[in-house]
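Sharing a structure below in structure tokens format, with a few things to ask.
Of the protein chains in this complex, one is absent; all others appear in place.
Note that the chains take the letters A and B in the order they are written out, and that residue 1 is the start of every chain.
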Amino acid sequence: MKNESALKDWTLIILFAAVVLTMPIWLKPLGANYPDLMQKFAIFGLFAIGFNILFGLTGYLSFGHAAFLGIGSYTAVWSFKLLTMNVLPAVIFAVVMAGIFAFLIGFVSLRRSGIYFSILTLAFAEMSFNMAYSVLTPITNGETGLQLSLKDPRILDNFQGEGIPITNLFGVKMSGMPGFYFCAAILIIGFFLSVRITRSPFGMMLRAIKSNQTRMAYTGFNTRPYLVWAFVISGMYAGMAGALMAVTDPLAGAERMQWTASGEVVLMTILGGAGTLIGPLIGAGIIKYFENIFSAFNEQTLNEVFGALPDTLQNIVVKIAGLFVGEGWHLLLGLMFLIVIIFLPGGIMEGFRRLGKLFRLSGRSA
Amino acid sequence: MDTIILQVLNGIDKGAAYALIALGLTLVFGTLGVVNFAHGALFMLGAFTAVTLRELLTLSKKVKDESVTFFDAYKEIPYLEIYLGDFGTAIVDYAVPLSILIAIPFMLLVGLVMERGLIRHFYKRPHADQILVTFGLALVLQEIVKKFYGANPIPQAAPDIVAGSANIGAWIGMADSMVYPWWRLIYLAFALAVIFAVFAFLRFTTFGMVVRAGMQDRETVSLLGIDIERRFTIVFGIAAVVAGLAGLMYTPISPPNYHMGMDFLVLSFVVVVVGGMGSLPGAVLAGFLLGILQSFASLNEVKSILPGIDQIIIFLVAVVVLLVRPRGLMGRKGIMED
Partner (left out) sequence: MATENIIFHVADVHKSFSGLHALSDIDLGVKEGETHAIIGPNGAGKSTLLNVCIGRLKPDQGTVTFDGTALTGKQPHEINQLGVVRVFQTPEIFPDLTLMQNVMVPCLSKRDGSFKLNFFRRMSAEKDIKELAESTLVDVGLGEQLYNDASSLSRGDKRRLELAMGLAQKPRLLLLDEPTAGMARHDTNKTIDLLNRIKAQGMTKVIIEHDMHVVFSLADRITVLAGGRIIAQGTPDEVKGDPKVREAYLGEEQE
């Protein structure tokens, strides 16, 4: 029994690793196999997995997780500026820093539940965002965003070459494909951890809290530390995602902390399926993929796509489709999200389950 | 003393906008039990009815500009001016207040459709789902507006006659330097009138009495055989109108853009929380208080002691209130106090 399910976990992880690492191959037909986009898949996948540990397991809906993303990015860039261009310290510092902030914010916010919790997290995130834009300019460089410069000390690097150096992992440059593989490796580790958390007694307690928090107290559990830890862990995931953004592109801006960014990770998690292991990843992948594809579309490409249609029809179709591409991509995203929330609250994963059931039923009757 | 009065005045118009949005937000929460993240979008839609009306009124004909003689120049003259002359010009000038006439039926319709078509189906779903669906709706609405009007703010002028500033200092025997834009005074008066109207409506009509009873105890009221659901739909419509009017009148103060709704919404939540979820007087009081507080926090003297305080003061207040007194200033005990 014990070995069997451990085996199942490992199969899942290995399968997952294989899928992630072969992304450059199977994304080719989709036209999405370039490093920038694949890095984004991995980074936002990580962000969404982490968010899901809080929202999916405990049901506490945070509207301020982007704050930790921003903190991760800023910390990583500072590590590049002050210490070294090696990404390892940057990533470690970012996670620790995000963890500390998540503890502080979580400790306070988790004194309330339901919408009050959502509003508290939103308030904290907006405060961080506003401060990053104004008073904290010495740390965040305000509107311009924090960037590397030639004058940075970088006390651990003795490299004195031309121009601004590139982030590296012990000499391997972290741009392009190596950067993707680094993000992918971290995503795989993050996924592995989330599987273990979900299947652990701790994870079961989190789900029990979601199901009936009062009962947990009368069962002898102090629910606060459970929730605070879930919040901290998911904040650390966000910090890691923020650090990876800085690793692949070493700058950090306050807009990463804005509530719209927090909203995005909520969308990803819900779209894929909150509370499931793979769902948030699928959500993140879909949103980033379509964002990339659709926002690049313009009238001309649309005309090419629908070129086979009769002229008048083509004009109409292009006009309508034009609403949803390019700048209008967000409209499509909003609609998609609305449809999922209304008809498929369990997200795409629930859709799969329903389809599976349908097939099994029709198979049986046939 | 001058500075204090001036800061109060500066804060009060923003506070009035907060109060109006929060009023609808808390009305909807108190009656329907729904936390409406799309309420800010209603504020934004209201603002854009003013924009739309002005665009319609200024539909123009291209005519040759005769005053330019050495090349062919064209200028655009609104049809309204062509057909109605000076009267037409006057109508364009009054576009913002005139749009109230369109905004009331339009916002009512939007509100009813929203409640009937979408929000109604979420009464029984968890709060998180309600937040998410209204959040999604807000995204869609603001993207639609962005599609039609672009991302840049579109300035709206107040009618010429009130374009200047009132010399409040002279009225109350203070320094002449104390001036205050006329339109902001009008906004304040307008907000007070709307607030008064909503309160009077709820207090003195049978409809309002039923709604208030429903806010206290929904089940009992529906046991009495009163169709409370239909009344709640209308309440939602009223909240939409109030938000829309608040947005529309705000356009001369701050040029509307597609995301103005969300900016105000976040702050209005804070206002509702501070005032007490479901408390109408609380929302109004907290709206004005926070507006004024924010304006004092932006004083240079304050900022030199606590740098950046103006950016976070409202959120800070929200955090403190939620932790120390979760039912807010005037909320009923027990609401959400878990």
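Just so it is clear, a residue touches a chain if its C-beta (ideal position, glycine included) is under 8 Å from a C-beta of that chain, and two chains touch if they have at least 3 such contacts.
This is a predicted model, so every value here is computed, not measured.
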For the chain not depicted, the shown chains it touches = A
Given A:Arg111, A:Lys173 or A:Lys210, the one touching the chain that is not displayed = A:Lys210
Touching residue (missing chain; options A:Phe107, A:Phe221 or A:Phe297) | A:Phe221
Subunit A residues touching the omitted chain (full complex) | 1-2, 4-6, 9, 196-197, 199-205, 207-208, 210-212, 214-223, 225-226, 229, 233
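By definition in this document, only the chains that are shown with their structure count from here on.
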Here the gap between subunit A and subunit B, centre to centre from mean Cα coordinates and rounded to Å, is 34
Any idea which subunit A residues touch subunit B in the complex?
-> 59, 61, 108, 111-116, 118-120, 122-124, 126-127, 130-131, 133-136, 259-260, 263, 266, 270, 323, 327-328, 330-331, 333-335, 337-338, 341-342, 345
Subunit A touches which residues of subunit B in the complex?
-> 35, 118, 121, 125-129, 131-133, 135-137, 139-140, 143-144, 146-147, 151, 262, 266, 269-270, 273, 307-308, 311-312, 315-316, 318-319, 322-323, 326, 336, 338
